[in-house]
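For this view, one protein chain was removed and the others were kept in their places.
Let's turn to subunit A:
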Amino acid sequence: MQWNWEFTYEIMPRMLWATLNTLMAAGVGYAIAVVLGLALALAQRTPYRGLTLVVREVVEFIRSTPLVLQIFFVYYVGPQYGLNLSPWVAGMIAIGLHYASYLSEVYRGGIESVPKGQWEACIALNMTPVKTYFRVIIPQALPPSVAGMGNYLVGIFKDTPMLSVIGVAELMHAANAIGGQHYRYLEPYTIVGVVFLMISLPSAGLIRAFEAWVRRKLGMR
């Protein structure tokens, strides 16, 4: 089997268009995960023991079961109860929830790394819990979380091909479709691999640079 450049050029526009969809899926999923993850992390720090235990167990469950199965679950269970979700919506819910549970662990580590004296100072200053979190604790918990958050940003990007199983028109889906139409799998699948390498390798470096920048900005060496 020979590499066919003509075919490569022919399918390139479609692959690049699908790359945009992949990036969008990763971005939207990540945005959901960042917000929801914080909620999951904070829910485990309330004084309500029952809530903490339930959220902890839910996070464990989501973290230790396969994302691809969760995607199927979200997509197919809705219609069974009369709720029809489009592939995009179901995919974003599943991937957002999955990574929210990962990010909640990152946040938890970050929050726990804030020295105890900071909490005591907030109590001494009579700050409300909301003010304590948003003005004192979270800003300090962020720098140690940046590395973990960045890794999961690359992670979510690399997991987007799984969305193709329910028909989200991202890169892998386009490659499958092109392969099926032309009976040529070499070029589409190789392009997918190359695109992933070209995006994820530089972003790992960018994330390290960003982490150093955040630390410098906050005067933490």
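What we mean here is this: contacts are C-beta pairs under 8 Å (C-beta built on N, C-alpha and C of every residue); 3 or more make two chains touch, one makes a residue touch a chain; residues count from 1.
The rule is simple: contacts and distances are computed from a predicted model.
**Q** Not counting the visible chains, the remaining one has a UniProt entry; which protein name from "Cell division and transport-associated protein TolA", "Sigma-70 family RNA polymerase sigma factor", "Tol-Pal system protein TolB" or "Ectoine/hydroxyectoine ABC transporter permease subunit EhuC" does it give?
**A** The record for the missing subunit names the protein "Ectoine/hydroxyectoine ABC transporter permease subunit EhuC".
**Q** Which residue from A:Thr46, A:Thr65 or A:Gln181 sits in contact with the chain not drawn here?
**A** Residue touching the chain left out of view: A:Thr65.
**Q** Pick out which of A:Leu53, A:Val77, A:Ile123 or A:Ala212 touches the chain that's been left out of the picture.
**A** Only one listed residue reaches the unshown chain, and that is A:Val77.
**Q** Residues on subunit A that touch the omitted chain in the whole complex?
**A** 1, 60-61, 63-70, 72-73, 76-77, 79-81, 158-162, 164-165, 172, 175, 179, 185-186, 189-190, 192-193, 196-197, 200-201
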